[in-house]
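With one protein chain withheld, the remaining protein chains of the complex are depicted in position.
Here is chain A:
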Amino acid sequence: MSTPQSPPPRSDTSGRPRSSTPSGPTAERGPLPGAAENSPGTKPYATYLLGLADDAMVYAQRLGEWMTNAPQIEEDMALGNIALDLLGQARGLYPYVGSIDGTGRSEDDFAMHRDEREWRNVHLVEQERGDFADEMARLLWFSAYQVELHTALGASSDDVVAGVAGKALKEVRYHLDHAALWVVRLGDGTEESQRRMQAALQRVLPYLAELFDDDAASVQAAGLGAGVLPSGLHDAVVARVADVVGEATLTLPDESPWRSRGGRDGIHSRPMGYLLAEMQHIARSHPGATW
């Protein structure tokens, strides 16, 4: 477990990525793979990577809730396995973020000891698990997004990020396959399953735009050649989802009349606090405990 240290800095109230003043502790921690060329602007870059890690961590928590609740025991296993892959992806990034943002935070510090405003995940992954069809709609979109994201990040100038992405890509392709199988089965299934799958595609819609927003941190990361512009992934992700939705004899809904936003700035929707309370309460009730 981690050594005692000062609490992590809070995000400023504007929610914007912190200023890019050079940070002393980064240099003191010695060279890290890929970190050297990024040193002039480490903080927005760290915020970018934190967003990717937080997406994976929070969605892992939500998917884990399906264990014992899925329609079949095989699906308990499947969603638990997918959650485990995502947890591993987050763990691959957290200590690295802690090293380049100069705080030296460990993976447990990031996962268990941050408050809601310090999380950078999109609202899509924090929404409560609804109907099983809702989960498959979310998994389809998120996996398609992750396939495109990790394909692009495989060419990152940052060796650590490229390594995590190369590993993750094999996993998320399998997740996408799994989601696609279910969406086709439910969409091209009974009248009832089709109705519910179509409704789920509608309900997930307001939470998708945020995945493709170019915030300041992602612009900075893309400028370094280490990250990718989220907007650049949009068309390929939509094409993947549209193929599956067509095969499922469903209709891809039109643009949503409203959209969710704020996650990348640490401003979250109602379910996030409850999710953190459940995920973090043991670690916070027993500070410093190890096993």
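Note that contacts are C-beta pairs under 8 Å (C-beta built on N, C-alpha and C of every residue); 3 or more make two chains touch, one makes a residue touch a chain; residues count from 1.
Convention: contacts and distances are computed from a predicted model.
**Q** If you look up the hidden chain in UniProt, what protein name do you find among "1,2-phenylacetyl-CoA epoxidase subunit PaaD", "ABC transporter permease", "NADH-quinone oxidoreductase subunit N" or "Acyl carrier protein"?
**A** Options "1,2-phenylacetyl-CoA epoxidase subunit PaaD", "ABC transporter permease", "NADH-quinone oxidoreductase subunit N" or "Acyl carrier protein" narrow down to "1,2-phenylacetyl-CoA epoxidase subunit PaaD" for the missing chain.
**Q** Of the residues listed, A:Asp115, A:Asp159, A:Asp214 or A:Glu278, which one is in contact with the missing chain?
**A** A:Asp159
**Q** Please pick, from A:Asp115, A:Asp131, A:Asp214 or A:Asp243, the residue that touches the omitted chain in the full complex.
**A** Answering carefully, the residue with contact to the hidden chain is A:Asp243.
**Q** Among A:Glu107, A:Asp134, A:Glu171 or A:Asp265, single out the residue that touches the unshown chain.
**A** Missing-chain contact among the listed residues: A:Glu171.
**Q** Of the residues listed, A:Pro44, A:Gly92 or A:Pro230, which one is in contact with the missing chain?
**A** A:Gly92
**Q** Residue by residue, what part of chain A touches the chain that was omitted?
**A** Residues 74, 77-78, 80-82, 84-89, 91-92, 159, 162-164, 166-171, 173-174, 177-178, 180-181, 184, 239-240, 243-244, 247 of chain A touch the chain that is not shown.
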